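In this view, the complex is presented without one of its protein chains, the others remaining in place.
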Amino acid sequence: MQAATQATIDFLKLYWAPLLCGVVIVAVLPLIAGYIVLVERKLMADMQARLGPMRVGPHGLLQPIADAVKLLIKEDIIPDDADKVVFWLAPVFSVGAALLAIGGLAFGPAFQIGVNLNIGILFVVGISALGIFGIVLGGWASNSHYSLMGALRSSAQLVSYETAGGMALVAGLLFAGTLNIKSIVEAQSTQGVWFGFLAPVAFFTYLVASIAETNRAPFDLPEAESELVAGYMTEFSGFRWSLYFLAEYTNMIVVASVATTLFLGGWLRPFAGIRWLNFLDFVPPLLMIGIGAYCVLRMPKQPSKVQQIFMLAVAGLCFVAALVLAGPVLLPFVKPSLAAAVKPFYAGIHGGFWFIFKVSAYLYFFMWLRFTIPRYRFDQLMRLGWHFLIPLSIINVLVVGLALIVGSYFNLQGWALLLATTPAALLALVAALVILGMEQKSQARQETSSVTDFYAG
Amino acid sequence: MLPIGNYLFLSMALFILGVIGVITRRNVIVVLMSIELILNAVNINLVAFSRLYGDVAGQVFALFIIADAAAEAAVGLGIIIAFFRNHETVLADEMDLLKW
Partner (left out) sequence: MLDKVIFYFFAAIAVSSAALMVTRRNAVHSAIFLITTLLATAGIFLQLRAEFIFIVQIILYVGGIMVLFIFVIMLVNLDVALHQLKFARQKWVALVVVLALAAQVGVMFWTTGKMQGQVWPGLNAAPVGKLPPGNAEAVAQSLFGTYLLPFEIASVLLLVAMIGAVVMAKKRA
C-alpha cells in the first residue's frame, strides 16, 4: 500500500504539468469551440448584412453558454434499430481523438502540452485522423440510409484527401529536416523565412486538403443538408450531437495549428529576422488597447445596465492583456539591465499571441470560404482530389527536393532560396495542370465516342 | 523495458488468436482481418528484439511488414469486392466455383 502511494506521488511529481494541461484542455476547449461558433455566426451575419445573435449578453457574447445549456438538457434519443454500444461510443471516439491531437501541439517556445515528441507533427496529424472512425461508425450504427451515405462519403473523402495533405506536409518538412514541432519552428527562425513562402504549392494543397479533412464547406458532402439531411449526424441529438460538433471544431483548431507550425512560422513574429521591422512588437498591445477602447466607446449605447457593466468588464480584460503584452517590450526601455531577464517572458507571451493570431486567421479563412463558395458535387470533389491535388502534391515533393539541391549547390539561404523554389512551384503547377488537361481531353473523347450514358459519374 | 519473455508471450497470444480466426471464420473479410492480427503479432516481436539488442533493424523490418500488410489489404479487399459483385457473397464456404 505504502509503495503504491509512493509510486503515485512520484508519478504526480513527474507528470503534474501535462496532467494539468490535459484537464485544462478538456475543460476549456468546449468553451473555445463555442466561441468559435459564435464568431462564425457573427461573420456569416456580417457577410449577409445581418446582425447575428444579439440577445444573450452584449452582442450575443453569452450565446455559446446558452447554446451549451440548451444542448445539454435536450432529450437524448437513441433509435430503436441502432447498434446501441457503437452509437454510444462513436462521438466519444471522435472527440477523444481530436482532444488527444491537441496534446502534441506547441503554442510557444516554452509551452508544449505533452512531451517534446521526436515525431511531433506526425503524432498530431495521425491522431487527429483517427476521428474519422467516430464519423464512420456513428453513421453505420444509426442504421439509417442518410447516415450510412454520409459515413461512406466521409471515409472516401478522408482517404483521398489525406494523401494530398500528407504529401504537402512532406514537401514542407523537407525544408525543416525534422519532425519535432519545436525544431520545425526553430528551423524557420534560423532560416529567417516561413516555409509557406518557400513551399507555396504545398501550403495551398494542405489548405484545400485540410478543409476536406475537417468536412467543412465547400467540401461538407458528408453532412450536406440538401442531400443527406445531416449526413452521419442525422440520428444524433442533444449531447451526442454536440460532441460531434466539438470534435469538428477541435479538428479545425488542430489543422490550423499544424499549418501555422509548418507553413506560417509557428510562434514567430512576422519577419522575425529583420531588425528594422522590430516595431511590429508593439502591434499586439496596441491591438488589445484598440479593442478595449472600442468596447468603452460602445458602452453607453448598450440598452441595459447589466450589458453596460459586461462591456466594461470586457474592456478591462483587454487592457490587462495589453499591459501583459506591453510589459516585456517596454521594460527594457525603462531599465536596460532588465532586458535579459524579460526576454523569455517576451518569447512566451508574444509567441503565444502570434500563434493564436495566425490560427485565428486560418480559421477566418475557413469561414470566409464557407460563406463564399457553394458546395461541390461528390464526383467533382473526387475528381479534384485524385486528378489534380494528388498529382500536384507528388510533383511538388519532387521539384521541392530538386530546388533544395539547386539551392545548396549555389549556397542560397533564407529569402534567397526563393530564387530556386519559385520556379519549382510554377513547374509543379504547370505539370499538374497539363495532367489535368490530358485527363479531361481523354474523358471528353470517351464521352463522344460512346452512346450517351445517363448513369455515368 | 520488461524482460523479453513478456513480449514474446503477448505476441504468441495474438498470433494464436489470429490463426484461430483465419481457420474458423467464414466471413472472408474477418479472415483478412485475422491475417492483419497475425502480422501485427510479428511486429511486436520485431520491435521488442530491436529494443533488446539496441538495433533499429528490427523496427525497419516492422515497417516493411506494415507496408506488406497495406498491399495485402488492398489486393484482398479488391478481390472481395470483385467477387461480391459477381456472386453476392463474402462467405468462404460459398465460394465453391471450382468444386463443380
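Note that the chains take the letters A and B in the order they are written out, and that residue 1 is the start of every chain.
Definition applied: a contact is a pair of C-beta atoms (placed from the backbone, for glycine too) under 8 Å apart; a residue touches a chain by one contact, two chains touch by 3 or more.
None of these values were measured; they are calculated from a predicted model.
The chain not shown here is touched by just one of A:Ile9, A:Val23 or A:Ile119, and that residue is A:Ile119. The residue from A:Leu61, A:Ala106 or A:Ile132 that touches the chain not shown here is A:Ile132.
Not every partner is drawn; the one left out touches chain A at residues 7, 11, 83, 86, 89, 117-119, 122-123, 125-127, 129-130, 132-133, 136-137, 140, 148, 151-152, 155-156, 158-159, 162, 179.
In the full complex, chain B makes contact with the omitted chain through residues 1-8, 10, 12-21, 23-27, 29-30, 32-34, 36-37, 40, 43-44, 47-48, 50-57, 59-60, 62-64, 66-75, 77-82, 84-85, 90-93.
The rule is simple: only the chains that are shown with their structure count from here on.
Centre-to-centre spacing of chain A and chain B amounts to 35 Å, using the average Cα coordinate of each chain.
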